[in-house]
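What follows is a short report on a single structure.
Note that one protein chain of the assembly has been removed; the remaining protein chains are unaltered in position.
Labels run A, B, C, D and E following the written order; every chain starts at residue 1.
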Amino acid sequence: MYLHIQKLINEIATDEPDPGAANALQEGLGGQFGEMRTMMQYLFQSMNFRGDPSSQPYKDLLQAVGTEEISHVELIGTTIARLLDGAPGYTGKPSDPVDKPGAKGATPLSIAKDTGNIHHFLVGAQGALPVDAVGNPWSGSYVYNSGNLVLDLLYNLMLESTGRLQKCRIYEMTDNKAARSTIAYLIVRDQAHENAFAKALESLGVNWGKVLPIPKTNAEAFPEVKKLLDQGLQSVQYTFDAEHASQAAKLYRGASPSGDGTELSTAQMPQGGPPITIAPERREEFAPGLDAELLSLIQATAEIEIEKESS
Amino acid sequence: MYLHIQKLINEIATDEPDPGAANALQEGLGGQFGEMRTMMQYLFQSMNFRGDPSSQPYKDLLQAVGTEEISHVELIGTTIARLLDGAPGYTGKPSDPVDKPGAKGATPLSIAKDTGNIHHFLVGAQGALPVDAVGNPWSGSYVYNSGNLVLDLLYNLMLESTGRLQKCRIYEMTDNKAARSTIAYLIVRDQAHENAFAKALESLGVNWGKVLPIPKTNAEAFPEVKKLLDQGLQSVQYTFDAEHASQAAKLYRGASPSGDGTELSTAQMPQGGPPITIAPERREEFAPGLDAELLSLIQATAEIEIEKESS
Amino acid sequence: MYLHIQKLINEIATDEPDPGAANALQEGLGGQFGEMRTMMQYLFQSMNFRGDPSSQPYKDLLQAVGTEEISHVELIGTTIARLLDGAPGYTGKPSDPVDKPGAKGATPLSIAKDTGNIHHFLVGAQGALPVDAVGNPWSGSYVYNSGNLVLDLLYNLMLESTGRLQKCRIYEMTDNKAARSTIAYLIVRDQAHENAFAKALESLGVNWGKVLPIPKTNAEAFPEVKKLLDQGLQSVQYTFDAEHASQAAKLYRGASPSGDGTELSTAQMPQGGPPITIAPERREEFAPGLDAELLSLIQATAEIEIEKESS
Amino acid sequence: MYLHIQKLINEIATDEPDPGAANALQEGLGGQFGEMRTMMQYLFQSMNFRGDPSSQPYKDLLQAVGTEEISHVELIGTTIARLLDGAPGYTGKPSDPVDKPGAKGATPLSIAKDTGNIHHFLVGAQGALPVDAVGNPWSGSYVYNSGNLVLDLLYNLMLESTGRLQKCRIYEMTDNKAARSTIAYLIVRDQAHENAFAKALESLGVNWGKVLPIPKTNAEAFPEVKKLLDQGLQSVQYTFDAEHASQAAKLYRGASPSGDGTELSTAQMPQGGPPITIAPERREEFAPGLDAELLSLIQATAEIEIEKESS
Amino acid sequence: MYLHIQKLINEIATDEPDPGAANALQEGLGGQFGEMRTMMQYLFQSMNFRGDPSSQPYKDLLQAVGTEEISHVELIGTTIARLLDGAPGYTGKPSDPVDKPGAKGATPLSIAKDTGNIHHFLVGAQGALPVDAVGNPWSGSYVYNSGNLVLDLLYNLMLESTGRLQKCRIYEMTDNKAARSTIAYLIVRDQAHENAFAKALESLGVNWGKVLPIPKTNAEAFPEVKKLLDQGLQSVQYTFDAEHASQAAKLYRGASPSGDGTELSTAQMPQGGPPITIAPERREEFAPGLDAELLSLIQATAEIEIEKESS
Partner (left out) sequence: MYLHIQKLINEIATDEPDPGAANALQEGLGGQFGEMRTMMQYLFQSMNFRGDPSSQPYKDLLQAVGTEEISHVELIGTTIARLLDGAPGYTGKPSDPVDKPGAKGATPLSIAKDTGNIHHFLVGAQGALPVDAVGNPWSGSYVYNSGNLVLDLLYNLMLESTGRLQKCRIYEMTDNKAARSTIAYLIVRDQAHENAFAKALESLGVNWGKVLPIPKTNAEAFPEVKKLLDQGLQSVQYTFDAEHASQAAKLYRGASPSGDGTELSTAQMPQGGPPITIAPERREEFAPGLDAELLSLIQATAEIEIEKESS
C-alpha cells in the first residue's frame, strides 16, 4: 500500500522554458532506461519476489528503490512540464484573443511544428508524456523480471548505469538550469542505486574491482553533480517505508562499491522537499478550458468547509 | 513523494493455483483499461494539472485515486502470482530432480505450453507480467491527458466504468476464490472511482439521471461484491495523503451519483490489510536459483544487526 | 464522398457459434493481408494518386476495389460476430441470473479462457475486433503506397494473392457453414481483384504466362467456391460509383489473366444482398446493458415519428 | 454495402505547399483521435451493435457518423497531399534533370531531412500516410467498442470532443489557407458529432448543463469556423444512406445540446462538393515513374471506348 | 563480409512433429532473449565499436559470437520448421484431395486453431516465424548498444545468462527429441558465451566469485546437456573468421569463469555439421504451390549445366 506527500523529492531550479530540453528529458521519463521503467521493474520484482525467508533484505531493497522511482517520475515529469510551460511565447492572458498572431505574425502554437515532439502541444497541453525522446510510447516489454536473483540484480545494475550514462549525455545537451538541476540530482541517485545492486551482488561474492561507477567518469566535472556528491547523496538509500519495517539496511551498508571512500547508509526519506504547486492555465491549449460560468462553479467547490477525514 | 507500507490493500482469499484465471486477471493489471493504466493516467493528470488555484480539490482527487491505483497494481499483481504459483503441479522440493517427469510422464513445465500465456512460465517465474490477457505489453499510448478538465474527467469516468465492466466479465469467467476476492474488491473500488469523477462533473453542472453506475447491473448479484457494497465501500474515497493535506473531500461528498442512497465520504487510508509475504522458491524456474553456497551468503546477510535508519 | 446501403454484400449461411473459427477469420479482417488492409491501401493509393490525366482508369480501378473492400470489412466483421454470438452456451434470457452456473458448474463466460482470443469476450461483447488471428492490432504500417504505379500494382497483385492463399488455408481449418460461406465468397472476390491488378500490369506490357491465379490451385475443389466460380463472380468488378463516372472498365475488360477462358466485365454493384440486422442483447456481456428504465427511454425514442430527411 | 461519389465533401482552399502544416494535419488523419479512428470505431460499433429492435435509431446514428468519417479521411488525406505537393521547390518539369541542384545547391529532396516527417518524401511520394504527427502508425488498439451502449456513447462524445480540441490546437499552429479550410470544416463537423452522442445520452436521461461544447471555447473567434457556424453546419447530421432507410433522425432532433439555440436536423448528404482530381506527376519521386513507352501504353488504355456498365 | 556453408552447426535429432514444442522454441528464435536478438546485438556492437586500437580483441570477440548467432538462428529456425512439418496429420500426398476430411472428419488444417500460434499454419507454411512464443514480432528496440564497453559487456553477460535460463525452462516443457537436441546444444553454447563476456570483464578486474554460471544449476542433470559438457563444448569459442584474422583468443583463454575446472580455448569453426536439406512440399499449405506445368519448368532449370563460378 502506498501513501503520497504533496512535496517534490528535490527542488527544480528556475529558468526559461525550453521545449528542446524538455524533449531530451523525456528519455529519462519514458525511455527504455528511464524512471517509469526502473519504477515498474523494481515494483514487479518486489511483488513477484521468491526465496527463502532470509532473503527479506533483498526484497526490501528492491521495494525501497522502486518506491523512490515513483517520486522520480513525479520529479522529472514536473520538470518537463515546467520546461514546456509557456514555451510558445504566447502570453495566454485573458486579454489575448486565442487567435492573435505573435511575433512576426506567428500563430500562437506555431512553435509546435518545429520542436522536439509536436505532441507536447497537440496531444498534451504543454505537459509531460509517457514517451521517450523520439516519441515511442513506454512499453511493458521493457520490464525485466526473470525471477532469478543474480540475473535480476545484474540487470538492475546495468539498468541504473545505463540510466546514469544517458543522463550524463543529456546534461551535455543543454545548459538550462531547470533541466540540469533535475538531471544532476538523478545522476547522483542513479549512482546510489548502482551501489545498491552492486552491493547486493557483493554480498553474493562478486568483487567489482575498479569498474564502478559506470560510466567511469568524473561526473564531478559537472558542477551541479559535484555539489550533491559532496553531500554524499550517492551513498545513502531511503527506504520510503512508512512503518520503518524495511530490512534494506542489512545490504546497503559498508564501503561503497563505487570506490569513492564513502560508507553506505540508509534513512527513511529525504527531508524538506518543495511543495507541489498547480501550473497556470494556458488558454491557447484550452487547458483547463473553463469559461466564466464553469470557473465560478469550481470556486464554489473550493470554498466548501470540510471536516478532517475520519481515520 | 511516495511512501510504502508492507501491507496489501485487501486480503486475497486462499484457493488452488489456476493459470487460466491468472491470465484473465492480467487484463485487469496490464490491459488497456487495467490498473497500470488508471495509475499512470491519474498520476500524469495530477502532475500536469493546470488551473486557477481554486481548482486544488480537482487535482487532489486525481492524486488520491492515482495513489490508490498503485496499491491496486500491487494487489492484482500479487493475486496473479499466487494463482500461478506451483501451477505445474511440480513439487519443487529439494528432493525432486529438476528433470523428474510428473504425472503421465509430463515434464515439469509441460503445462506452460497449453496455458493462457506461456510467458508466465518461460519469461517470468510464475509471476505477474505487465501485459494484458492476450500478451500485449502495456503501452504509454494508453494514457489520456488532454489538459482540458472536462474532457479528462469524462474520460476518467468512462475509464473506470470500462474497468468495472471488464472485471464483471472476468468474474463470470472463473469461480476461483483467490481470483474472485480481488476482482470483487476492484469492482467495488471502480464504482467508488466512477462516483469520484461523476461527482466532479456534477460540480460542473452535469446531471447524470439514472445512467450510473455503469455497467447498469446489480453487481450485488455477485455475492463477494454484495458483501462489500453492504459495507459501503463504493462510497468512500481514501486520500492516501500522508500529511492530511488533500482537499479531495470538497468534491467527494454528498449523495452518491450511483443513486444507491449512500452519502460519499473520505478517509485517509483503509485500516488493517494483510502483511506482504515472500513467495516460496520454485526450483523448476531456477527462481531465485541459489545453490547452497549462495544461500548461505544470503543467510549471513539476514543475520546482520542493523540500527534504525536515522530520520 | 461515400454512401451506405443497409445490406450486406453477400449472404451469410446459418450455423452454430464457433469461437475458434471466428478467431481464424480475424486474420481475414484485421491481419496483415486482410480486408482492413486492402481497403486502406487502395483508398490511400487512390487519394494520393499521381499521373497524367490519361491515367484516370488506373485511379478509378483502385477506387472501385477499395470501395468494395469497405463492404468486405462489413461482411467478414458481421460473420465473426455471428460466429461468436452466444458462444458460451449461456442463454442470456432475462430469467437467467448473470451468475448462474452452466453445465458442469461452468461460469457463464468460462469458455473465454480457452478460446482463440479472450478479448472477444472480455474487451468486446462477442463481436469482431480490429486485430489478426494472434491478437495483433491492425497497423497503419501495413499500408503500401510508394506512388510508383508499377510497384503499387505489383504489390496489390501480391496482396490479393496472399489474401486468397490465407483464405484457402482458413477454409481448411473449419467446416462451419457460416464461416465457409463468407470465406468462399472472399476467395472468389480476391481472384477478381488479382485479375484487376494483373490486367493493369498487362496493359503495361507484362505477360503472366501460366502463373495466375495464385495460389495455383483448383479452388473449385472447394464446393462453396466452385458454385461462385460457375457464376463467373471472379471475372466481374463492380465500380461502386454512385454516379457511374468510373472509367475502370477501360482496364477491366478482355480475356481474364487467370486463364480460365472468361471475359472480364464491370457492373455498378451487386444486386440483392441480405438486409443488415441487429444482434440480440447478451446479458452476460452487459451489452447493451440497459435496465428496464433505460430500455423504456429507448423505446420512446423509437416511437417518434420523423419526416423524411430533406435532401 | 458502400458506394462512392467522385466528389470531396468540402472544398479545399488554395495556398502554398507547407510540409510542416501537412505533418500537423497527420494527427487529424492517423492520430489516436483522428478521422481513421472515428471511422473505424463507429463502423465496428455499428457492425457489432446489440440490442432490442427498438434501438435501431442508435445503430443508425453510429452508421451515419461512421460513413461520414470515411469522407473525412478522404478530405484530410487529400489536403495533406496538396500541402506536400511540390514542397521541395523542385519544379519536376521534364526539362529538369532529376539530379539538378536547386537553390543554394540543394539536392532536389534535401528539404525532406528537415521537415515534419521524412517519410512523406522517402516512403510516400509527397502524399498522406496512415500515421500521426510524430510518425506512429495508426493502430487497431485505438478502436473502442465495449458493446455497452452507455459506455460506447460516452466514449464517442469524449472522442469527438478530443478531436475538436486537437483541431483547434492545429488551427493555431498554421495560417496556411488550405490547411485551415479543412481544419475549420472538421472543427464544426466534430461539434455536430458531439451533438449526436450528447443527444443520444440525453435520450437516456443525462442533462449536460452548460459543459458543452467541449472545448468550451468560442471557436467562432476563428473566422473560417465562424462562417460555417453561421450556416448552422454544427447542427445538421447527414445519414449518407443511399436508400433513405436510416432512423437517425429520431435521435438527432430538438434543441442542440451545445446550447447555441439551434435545432438539430438531418439530411441525406451535403450538396455540391468539388470534383476529385488527379495530382500531377512528381519526377523527383519517380511517381508514377513511367517512361515514354509506358506512358503511351496508358494513353492507349485511356482512349478505349467502353459501354456503360450493365446494372 | 559474410560467407555461408550449406551445413547446420549441429545435428537435429529425429522425432515426431510437435507444434506446441515448436511454439515454445520460438522464444529462443524471435524472443527478447533469443538468437535473433543476440545476433543483431553483437553485430551492431561490433559495427559501432569504438576504442583504442589495442581493444581489437574485444571487437573480435563480439564479432565471433555475433557470427555464431547467425548459425544459431539457422539451427533453431530449421528445428522449428521440422517440428511443424506435417503437424496436422494430413498426408499431403498427391492422391489426397486438399479438402478431404481427416480423422473424425477434421478438416486438413483444423489443428491450427488449437495450437500455440495459428500463424504457423495460416501465415507461414509450417515454418519458423520471426516472433516469440506469444506471437510478438521481433523488435529492433531489443538491441542494446550503449557504446560504453563495460556496460555492453555486462549486458551481454546478462543476455546470454537469460537466454540460457529460458532454454533450461523450455527443456522442461517438452521431451521431444528434436526439440531437446537443439535446446541442449544452445544451453551449452550460451554458457560458452557467458564465459566469453565474463572473461572480458575479468580482464577489466572483475572477480565473479561463485555466481557463474547463471542459472546456477547443474544443467548436467539434463542428459543431452551433460553429454555436450563432457565434450567441453562450453569452453571453446569459434571465431568463424574465414581468414583467421580474429584476435578473440587473447581474451578467450585461461581458466573458465564458470568454475568448472576447464580451460578456455578457441577454434575457427566446428567440424562436421549435417548438410542442409529441402523440406518436402505441403499441398494443404499450397507450398510451394506449383501445378504440373510450373513444376516441369522448374525441373528444366535444375537440369541446366553450369560452369563453375569464376572467382
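Methods note: contacts are C-beta pairs under 8 Å (C-beta built on N, C-alpha and C of every residue); 3 or more make two chains touch, one makes a residue touch a chain.
In this text, all values refer to a predicted model and were calculated from it rather than measured experimentally.
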item: Omitted chain's touching partners, listed by label; value: A, C, D, E
item: Residue among C:G105, C:G205, C:G261 or C:P275 that touches the chain left out of view; value: C:G205
item: Option touching the unshown chain, where A:Y58, A:F197, A:F222 or A:Y238 are the choices; value: A:F222
item: Per the touch definition above, residue among E:I9, E:A133 or E:A192 touching the missing chain; value: E:I9
item: Contact set of chain A toward the excluded chain (per top definition); value: 20-21, 23-24, 27, 31-32, 116, 133-136, 165-166, 168-175, 210-211, 214-217, 221-222
item: Chain not shown, touching residues in chain E; value: 1-9, 30, 36, 40, 43-44, 47-59, 63, 67, 70-71, 73-74, 77-78, 81, 123-131, 137-141, 143, 145-151, 203-205, 239-247, 249-251, 253, 265-271, 273, 278-282, 285-290, 294-295, 297-302, 304, 306-311
item: Residues in chain C touching the chain absent from view; value: 32, 136, 139, 141, 146, 148, 150-151, 154-155, 157-158, 161-162, 165, 201, 204-211, 214-216
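Please note the rule applied: only the chains that are shown with their structure count from here on.
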item: Separation of chain A from chain B, taking each centre as the mean of its C-alpha atoms, in whole Å; value: 23
item: Where chain D touches two or more other chains, by residue; value: 32, 136, 139, 141, 146, 148, 150-151, 165, 204-205, 210-211, 214-216
item: Pairwise chain contacts, counting only pairs that touch as defined; value: A-B, A-D, A-E, B-C, B-D, B-E, C-D, C-E
